[in-house]
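With one protein chain held back, the other chains of the complex are shown just where they sit.
Residue numbering begins at 1 within each chain, and the chains themselves are lettered A, B and C in the order written.
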Amino acid sequence: MGVLVDFALLAFLATTAIAVVRTTNLFAAVMLAGIYSLLTAGLFTVMDAVDVAFTEAAVGAGISTVLMLATLAFVGSRVKTPQLRITDISAKVPVRRPVFPLVVVLVTGAILIWGTGDMPAYGDPANPIHHHVAPRYLEESEHEIGVPNVVTSVLASYRGFDTFGETTVVFTAAVGVMILLSAMRRKDRFGEERWGEESVPDLFRGFAPTFWLGQDGRMRAPPSQPGEEDEGGTP
Amino acid sequence: MFGVASVAVLVTMALALTRALLGPTVYDRVLAVNMFGTKTVLIIALLGFLTGRPDFLDLALLYALINFIGTLAVLKFFEYGDLSRRLDQGEAGP
Amino acid sequence: MSTVADVLSWGFLLTGSFFVISGGIGVIRMPDLFTRLHCSGVTDTGGAGLVLVGLMFQGGLSLVTLKLLFILGFLWFSSPVSTYALARAALAGGEEPFWAEDLDLPPSARIPGFSPRPVPGEGEE
Partner (left out) sequence: MSDQIILRVATKIIVPTILLYALYVQFHGDYGPGGGFQAGVIFSAAFILYALVFGLRRTHRVLPTWVVRGCASAGVLLYGGVGLASMVMGGAFLDYGVLAHDPKHGQHYGILLVELGVMITVFGVMVTIFYFFAARGREDL
């Protein structure tokens, strides 16, 4: 029964992935990506990785669709360059056939599939990963940490450094988004509302080099081209 | 017996996926995604019983709670083109 | 007792599976968005509800049943809301409902009492 569910979910997954690649409507792609996330969570559940499935569920159902839509608000919801399909290649527009990338992708994929032959079987107890630290985590966690969920004790205690690094990475992501979006800020249409529109030198007054982002934090054309006064970006 | 119900839910997932791929309008796709989410709740609950680990239910509970955020976001985006306004107002704010 | 619970559980699960599959077929077969919404609603509330009740009989009096009850409550709460939002957005977005006239039936085959397509500006509430 589990095998049947596995096969069904993987088949759905492959179908969805192909559909995401082939659709030219980014809106439909976002929704199909939502389905993809649901399916992934289901697969993780089948593989008994409940914590991972939980993360996938929380991020996929709540956040990622919203963020992808917010991105679409920036870039528009149609594919700009005509997507290359096998049937479209002979169309009126002379399109450059990306043969070389195709070859690279095919060769890489073939090598990766060939490489899976050397991998140990899924769930095989002789896997190398089950022989170094995992037995100790599983056997000693009850005495050393006393937390029933081993995932939590590994995550927060045995691998505390890793998790600290991950938390810092998440924080860095927020800082990066703030810097990038502040730099490409355009005229706000909320009038005198002040939220979210601090420019970069306000955040990092003192050490933001003014030659990088300009005095007010907008990405400006270099001074040698005085014609470009507009805030850089879409009209 | 859980197997029968699981197969039924999987078949329905396949049908919903077909609708999501065919869907002539955006609304059809949203409908399919929404339905797919509910079926995921069911399949996870059934899988929990099938494998004898009903603590999977937390996951199903999570989906039941926050699955309609995505639906709402898509509809709002499609109607207004962005995500920042109040839902019932053409202009932002009072 | 457990036999009774098993039989009840079987019954609920099978009925629920029937509702789920019939709704799925309807989502494919129905002619327009609003009729499809109806079918999806059947799977979301009727089918899901029956399947979850069937699982509750298996869970017995435990935390599992309580969680299933919560799932059922949230599904029955959030699924109609999103269906409502979807239908409303579709109507506002200019999606036309499918009327009986679109079937091109002879007048004798019309369903009595089935309201005809409203003419704009006439007889609207």
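Some points to look at:
Just so it is clear, a residue touches a chain if its C-beta (ideal position, glycine included) is under 8 Å from a C-beta of that chain, and two chains touch if they have at least 3 such contacts.
These figures come from a predicted structure and were not determined experimentally.
Considering the intact complex, the chain excluded from display touches A, B, C.
Of A:24, A:108, A:127 or A:152, it is A:152 that touches the chain left out of the display.
Shown as candidates are A:24, A:71, A:108 or A:127; the residue that touches the absent chain is A:71. By the touch criterion stated above, the residues of subunit C touching the omitted chain are 74, 77-78, 81, 84-85, 88.
Listed by residue number, the positions of subunit A touching the unshown chain are 50-51, 53-55, 58-59, 61-63, 66-67, 70-71, 73-74, 76-77, 144-149, 151-153, 155-157, 160-161, 163-164, 167-168, 170-171, 173-174, 177-178, 181, 185-186, 188-190, 193, 195-197, 234.
Residues of subunit B in touch with the missing chain: 55, 58-59, 61-62, 65-66, 69, 72-73, 76, 81-89, 92-93.
In this text, only the chains that are shown with their structure count from here on.
Of all chains shown, the one whose average CA position lies nearest the global CA mean is B. A separation of 35 Å divides the Cα centre of subunit A from that of subunit C.
The distance from the centre of subunit A to the centre of subunit B, each centre being the mean of the chain's C-alpha atoms, comes to 21 Å. Taking each chain's centre as the average of its CA atoms, subunit B and subunit C sit 14 Å apart. Counting partner chains per residue, subunit B has residues 7, 14, 30, 32, 58, 67, 78 touching two or more of them.
For subunit C, the set of residues that touch two or more other chains is empty. Subunit A contributes residues 1-2, 4-5, 8, 12, 15-16, 19, 27-28, 30-32, 34-35, 38-39, 41-42, 45-46, 48, 50, 53-54, 57-58, 61-62, 65-66, 69-70, 72-73, 189-190 to its touches with subunit B in the complex. Per the touch definition, subunit B reaches subunit A in the complex via residues 3, 6-7, 10, 13-14, 17, 20-21, 23, 26, 29-30, 32-33, 36-37, 40, 43-44, 47-48, 50-51, 53, 55-56, 58-59, 62-63, 66-67, 69-70, 73-74, 77-78, 81-83, 92-93. Across the complex, subunit B is touched by residues 9-10, 13-14, 16-18, 20-21, 23-25, 27-28, 33, 36-37, 40, 43-44, 47-48, 51-52, 54-55, 58-59, 64, 67-68, 70-71, 74-75, 78-79, 81-83, 85-86, 89-90, 92-93, 95 of subunit C.
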